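For this depiction, one protein chain was excluded, whereas all remaining protein chains were kept in their positions.
By letter and in written order, the chains are A, B and C; residue numbering begins at 1 in each of them.
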Amino acid sequence: MGSMKITRRGALKLTAASVGASTLTALGFSPAQAQGAVRAFKLERTTETRNTCPYCSVGCGVIMYSVGDRSKNVHGKIIHIEGDPDHPTNRGTLCPKGAGLIDFINAKTRLQYPEYRAPGGKEWKRISWDEAIDKIARHVKADRDKNFITKNADGQTVNRWLTTGFLAASATSNETAWITYKAVRSMGMVVFDNQARV
Amino acid sequence: MTNLWADIKNTDLVVIMGGNAAEAHPCGFKWVTEAKHHKKAKLIVVDPRFTRSAAMSDLFIQIRPGTDIAFLGGVIKYLLDNDKLQKEYVLNYTNAAYILRADYKFEDGLFSGYDEAKRDYNRASWEYEFGDDGFVKADTTLQDPRCVFQVMKAHFARYTPEMVERITGAAKDKFLEACKWIAETSAPDKVMTSMYALGWTQHSKGSQNIRTMAMIQLLLGNIGLAGGGMNALRGHSNIQGLTDIGLMSNLIPGYLTLPTDAQADFAAYMRPRGFKPLRPGQTSFWQNYDKFFVSFMKAMWGSAATKENDWAYDYLPKLDVGAYDVLRGWEMMHQGKINGYFCQGFNPLMSFPNRGKLATAMAKLKFLVVMDPLATETSEFWQNHGEHNAVDPAKIQTEVFRLPTTVFAEEDGSLTNSGRWLQWHWKGAEPPAEAITDIEIMAKIFLKVRELYQKEGGAYADPILKLTWDYEKPQHPSAEELARELNGRALADVPDPRDAARLVLRRGQQLNGFGELRNDGTTMCGNWIYSGCWTEAGNQMARRDNSDPGGLGLTPRWAWSWPANRRILYNRASADVKGAPFNPKQKQVWWNGERWTGYDVPDYGPLVKPEASVGPFIMNQEGTARLFTRGMMRDGPFPEHYEPFEAPVANPLHPKVGPNPVARVFKGDMEVFGKAADFPYVATTYRLTEHFHFWSKHVRINAITQPQEFIELGEELAKEKGISSGDLIEVRSNRGRVKAVAVVTKRIKVLKIDGKMVHTVGIPLHWGFTGETKKGFGCNQLTPYVGDANIETPEYKAFLVDVKKLGTTAA
Amino acid sequence: MADKNNILDRYTAGARLNHWINAILMICLVLSGMALFHPSLFFLTDLFGGGTMARIVHPWIGVLAMLSFLGLFIRFWRFNLWTRDDSAWMRNVKHVVSGDEAKVPEAGKYNAGQKLVFWLMSILTILLLTSGLAMWDSQFGEYTTIDQKRLAVVVHAGAAVALLIVVITHIYAAIWIRGTIRGMTRGSVTGGWAWRHHRKWLREEVGKTK
Partner (left out) sequence: MSSLQSLDIRRRSATVTQSPSQREATEIAKLIDVSRCIGCKACQAACLEWNDLREEVGVNVGVYDNPHDLTENTWTLMRFTEIDVDGRFEWLIRKDGCMHCADPGCLKACPAPGAIVQYKNGIVDFISENCIGCGYCVKGCPFNIPRISKKDAKAYKCSLCSDRVAVGQAPACAKVCPTQAISFGTKKDMAAWADKRIADLKERGYKSAGLYDPPGVGGTHVMYVLKHADRPQIYAGLPKDPKISPLVEFWKGVTKPLALAGVGLAALIGFFHYVTHGPNEVQAEDEEAAAKARRTPAE
């Protein structure tokens, strides 16, 4: 109810202002009558890019519509996403998640910069990519050098690293998966998993 | 999925059990509605709740969470008792006729070979009997009491309709109605499809849930046929791909496995991987294992992998346990044995069971690296979010790095859908601010680590220093380059094995498929099952011809599917022994007198004559499908109903053996299992259609359509507790609690289980403490820390809780 | 012609001001109301700055008009109490219409026709007020159901039209009965006017001054 009151007060204010304005408009400053017309089709002259919905495993085809034609001086921006009618599985349809993809791209909580949280810290601190990568690589090497197991108790060569783990995702591309696999396995990491189970 | 989404339209009967396709995969469920309309198909839904799928069903049966095997076991008994089998299929395409070892037994809930102390089986007796010729003995009359068919019949004799009702709560008449509908698809030209998801996997016997239905589908002759199959509806857009590429503790891409400690060299590694045919004349395609493996090692380490050094065999880590799966990994973290952890687009704090344990574990990390496009709970585990994350940051010493990544729209690449299609997508926009792709992040981290090893040396640096990294821009490998590596190419000229003068491939050429792989180091391939995705003809994953010869919806020129662009697996089994389609109206592949042909890529040697009696399941050593799995599963060669670890009743089949006797439970987790006396209600967790996991709560549109955490209660339980819709309630398990809004519904009924009235509580999973929705606790506050005995999928679908009313108004 | 001494005060300055404020507001209400009532008259909204402004100002004018009418009501209600003579007057109203007031009982400050106007205006104002509030969605939209609003719009329209007819009668009577308008402009009437139309009132006034 609280919010409603505020709304009503706002409306009152608006009305009061309008009454004031009406004395002006009464002198003949009235807006011209607009004609009835449908809203302009917002996808005219947008650029289309084919993509795949990143959520579930149906793998629906989507078309992303962006303003700008990829010319040098224009910053493109996706303004709308809808189902790809040619796609044999979804045939242009989408589910509520797919239909809302534009808000995923534009989510308020999308991360913008590398951030760092110090031990015991209460806040994020923005850092540069170089600093982030340097620090992470230092941690990785220090832990690996300290805890890498070349031989087990029976003297068998095992070459594994158990003290750092890696969780791969579920929606990254196969190409990301492959480069991740290469990096993780080459370091001897075995506490390694993906999101197949949850 | 053995089949593909659009193929569901070809079915006569859809069984949705262990999943909720309408809710979680609406655009895939479309094909159910198509089958219903165009093929007059029927839909059976079996679930603990009346779901959105159920709303579309012709028959809905409510069962108690965690009792699927009992239900399906009852179906098997019905089929066997009523002789509703696809006989030609069962006899020729399954191992029904094979004779089992005399010492294989099942008694009082346990299979032969149980070791109580180890909570494990010695599986030696779960085996066929071999003849003097080295091949498995068989009785094609299926009369031998030791043949798989007869042993199976005896095993499932206990699953009477009465027992099914006692365990599951499913009304007997409805159960029998379902059996009748299912049995009708034993006709060679009728098919049933099984659509399932985490409703089956997230149990301490998840793998066996699926196996039970697979057995039914084999008995009905529905595997390999259009409109049939076992269709796992994978949860995430590329979890199929990440599994295919082996991003798991024990895997190498293409479902090869890491060596164990005892396998000291390549020869020792290959010894158990010979895959000798068990029946005469079988293909046993895994006999090519060494080709896949060597080509993978060449992809990893290039010229550093030589025949002399066993293809750099030592560069691979060896395993001393089955796998360091997530449950084991987080148990180690909980014990303080893990120092560093990377989360790439994954939000484990909300995803794994027992959030309290997870939070404690994370606070013991030295460093945590989160790569994500969104501000996940995991990345903020150290931040105080009131009762939704009541921690003291000052006490958490973990250093956290949060790295912004791109989303789908801002990158190129391929995703593998549930139907095994690799589909290429294109970048359509620049990422925000400083976000970069995961590929670039991985490259940066790896190259920096490598640089440190180059400069400073360190523990076993060779695998890092010698990893192939021949990308044009090492800091920015392109998706195209990586995709081409996955496909593989010739490292030297590759001659035709039948005619050495003829070259199959020139050096540097992309492979056309895994048939061209070699075990001599002349080919490299990141993932053998993806070979063919990017050939000399270009990017096959980007193909966009949706023509559909045959009209089955196979669209073979749309994108590319593994293996070998085959759309329906085991499709040889869609034709009879002579090679003619079982269902002439839905022809897939057939023998034309000279070769196998059809609308799909035959899952068979193209020139192998039907009378050669090579089984259609060419990946199996038997050549046939396994009704009896030998020692391949830890918890039994046949499925058996075991109770969830938290169950409201003792196991009605064998009270002494309640839950899965070999499921792994860590110390400390066993102690916090709740008892029915304290936690009388069965809970299950699930997705809602409005949300996707923990992402879409960051998405305004989806937050609008489902804004706040809630819990569903049946009217009977709500009445007992004085709870009305909209009330604020608390649900507790022995591990934690969730405060949420009550949704009182007619869609969950109280069930009579073994004489006791049992209520079910439904807990959707999507809320957390970041994003656009109202803050929530997350269902993993409650869930038990135990996984499936074979693959350690946590038991999210059946546990015990108590319910309490907190107030009359929520929010 | 009229003797300067033969003048009677009929309305105080306050009453006149009140009346004319009310009259102006009523004109605004009629113009804006009719504009929204009949499509052919929608052009009248331009007088108020367009349709939206007309929609916004109409109810506010209505509130002001209601307040000003309340002022008039308080001033005049006791002069408009119905008497037996009024009923007789009404029975013989046809003589009044034909200009022959001699045949009806002498009128006090107000004749029965004026009293009728007064009471009709009062009743219709109340109807307009209540129905108007019920359909004033921007302020009170949530307090009424759609069905109540539907009734309200019909009542509002009907009452407005009725009021308009009453007002037309009122204005015409003022024009027709010469000497009336000065009562509401200058505040006074001639003795002859009073003698002719409100003889009883004249006598009362005379009685007071003596």
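What we mean here is this: a residue touches a chain if its C-beta (ideal position, glycine included) is under 8 Å from a C-beta of that chain, and two chains touch if they have at least 3 such contacts.
None of these values were measured; they are calculated from a predicted model.
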_Contact list for the unshown chain, restricted to visible chains_ = A, B, C
_With the missing chain put back, one of B:A703, B:L751, B:L765 or B:C779 would touch it. Which one?_
B:A703
*Quick one: which of B:N512, B:T773 or B:T793 touches the chain that's been left out?*
B:T773
_Touching residues (missing chain, whole complex) on chain A_ = 7, 11, 14, 33-42, 44, 80-83, 90, 92-100, 102-103
*For chain B, enumerate the residues touching the unshown chain of the complex.*
22-23, 26-27, 29-30, 33-34, 36-37, 40, 50, 52-56, 58, 60, 689-690, 700-710, 724-727, 741-747, 772-774, 810-811
_Footprint left on chain C by the chain that the document does not show_ = 1-3, 5-6, 35-40, 42, 45, 50-52, 54-56, 97-99, 135, 137-138, 141, 146-147, 149-151, 153-154, 157-158, 161, 164-165, 168-169, 172, 175-179, 190-196, 202-203, 206-207, 209-210
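We take it that only the chains that are shown with their structure count from here on.
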*Chain separated most widely from chain B, comparing mean CA positions*: C
_Distance from chain C to chain A - Cα centre to Cα centre, in angstrom_ = 67
*So how far apart, in whole Å, are chain A and chain B when each is placed at the average of its C-alpha atoms?*
26
*What is the distance, in whole Å, between the centres of chain B and chain C, each centre taken as the mean of its C-alpha atoms?*
84
*Among the residues of chain A, which ones contact at least 2 other chains?*
none
*Would you tell me which residues of chain A are touching chain B in their complex?*
47, 49-61, 64, 66, 75-78, 81, 86-91, 93-105, 107-122, 124, 129, 132-141, 143-148, 150, 152, 154, 156-198
